[in-house]
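One protein chain is absent from this view; the other protein chains keep their places.
Up next, chain A:
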Amino acid sequence: MIEERFDAIVVGAGMAGNAAALTMAKCGLQVLQLERGEYPGSKNVQGAILYADMMERLIPDFREEAPLERHLVEQRFWLLDDRSHVGMHYRSDDFNEERPNRYTIIRAPFDKWFSSKVREAGATVLCETTVTELVRDDRERVVGVRTDRGGGEIHADVVVLAEGVNGLLGTRAGLRARPTPDNVALAVKEMHFLPRETIEARFNLKGDEGVVIEAAGTISRGMTGMGFVYANKECISVGIGCLVADFQRTGQTPYGMLDHFKQHPSVAPLIAGSEIKEYAAHLIPEGGYKAIPQLYGDGWVVVGDAAQLNNAIHREGSNLAMTSGRIAAEAIAEMKSRREPMTAKNLSLYRKMLADSFVIKDLKKYKDLPMLMHTHSQNFFLTYPQLISKAMQNFVRVDGTPKLEKEKATLKSFVKARSWRGLIGDASRFARAWR
């Protein structure tokens, strides 16, 4: 189908792939981008929050034309038991700034727009094309791809694997391991539509202001997981995710958990009367620093979710994807300008540049947290939320019990549930992993 030879082939048109293709095209490279969906975005699923800084580095004036939903003025963290939530809300008018810091987005329209910028920059974008195989030469160097469109091989100096968390190409070619049940979470999400005035009234917003809620606690039934509620312009994204290993172990169903979350007395009123228009599911890389695979080799680099570049603690994924895509592209463009071959040795520049960025630094900071959350999920996601909720209720309910007695009862309930040793152990384990 395509006889030409390209400087680079990018597999996938998500955040990482678009960032890579755009950056290389802007540097004057001949780029072919292949996407298996009907249009860029039709296979992509995210919560979704867009981080402006990382987008700005790619498209400085994106705010003027990108399909954005709401800029965030408020972040809520909720710890839930079955009937209540203990919340921390941060709301600041500072976020009503000229160049807002974070936005909610809807990925399908956003990615379509992002891809139009990639085309404008000169890349060739081919949709409805599934890459079936990497092509290697007799020295095992990656030299191109084969697709399900037939027509033989397409060659390039380098292949950028932006194929997402469930990317088959890299794992089948033995370039990295397949994701395992304990390093990916399964999240399910629904889109709930309501008139925008209703959303603004329920979330206390005006204009394009937005709110996100992140929730953890008994909704995940002792499994490592979180729920979320994001306000868009005319709809609300509601979802929940847990480690695949936990789903496998417990036999809980993801849709059952989602419906349970939607029925929670703190969530139900926010989405009451809405019309559901989509149900999606997606894996999220949760393995953190220790799950990052080899990021480059002879003729290839891997970026974004496919490389497990996701900060589960801060729920940042798309910005790590965009940044890794951009940095990989810059490293490739650098080699190209020096007229040097795309060998593993040369492409190691990508790993070096990534190590200097927030991407690797942040993941390294939390390198022990995924395992801690996994091995202590019962305590962090079931026992503590219940204890904290009881403590709060004890604190605010007025019933003639002297305060000192209440405090003693609260303390006793914590010690009874976890023992002094357990409490101190949990606190120090958490502090060490957070540091």
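By definition in this document, contacts are C-beta pairs under 8 Å (C-beta built on N, C-alpha and C of every residue); 3 or more make two chains touch, one makes a residue touch a chain; residues count from 1.
What we mean here is this: contacts and distances are computed from a predicted model.
K.L.:
If you had to name the missing chain as UniProt does, which of "Allophanate hydrolase subunit 1 family protein", "Ferredoxin-like protein", "3-phenylpropionate dioxygenase" or "ABC transporter permease" would it be?
P.N.:
The record names the chain that does not appear here as "Ferredoxin-like protein".
K.L.:
Out of A:E4, A:E97 or A:D259, point to the residue that touches the absent chain in the complete complex.
P.N.:
Residue touching the chain left out of view: A:D259.
K.L.:
From the listed residues A:A280, A:A344 or A:A433, report the one that touches the chain absent from this view.
P.N.:
Checking the options A:A280, A:A344 or A:A433, the one contacting the hidden chain is A:A280.
K.L.:
Which listed residue, A:G17, A:G41 or A:G317, touches the chain dropped from view?
P.N.:
Hidden-chain contact among the options goes to A:G41.
K.L.:
Out of A:G122, A:P181 or A:P293, which residue would touch the omitted chain in the full complex?
P.N.:
In the complete complex, the chain left out is touched by residue A:P181.
K.L.:
Given that one chain is not shown, which residue among A:V244, A:A312, A:I332 or A:L369 touches it?
P.N.:
A:V244
K.L.:
On chain A, where is the contact patch with the chain that was removed from view?
P.N.:
Here the touching residues of chain A are 36-38, 41-46, 106-109, 111, 127-130, 132, 147-149, 165-166, 168, 178-181, 184, 186, 188, 190-191, 235, 244, 247-248, 251-256, 259-260, 276-283.
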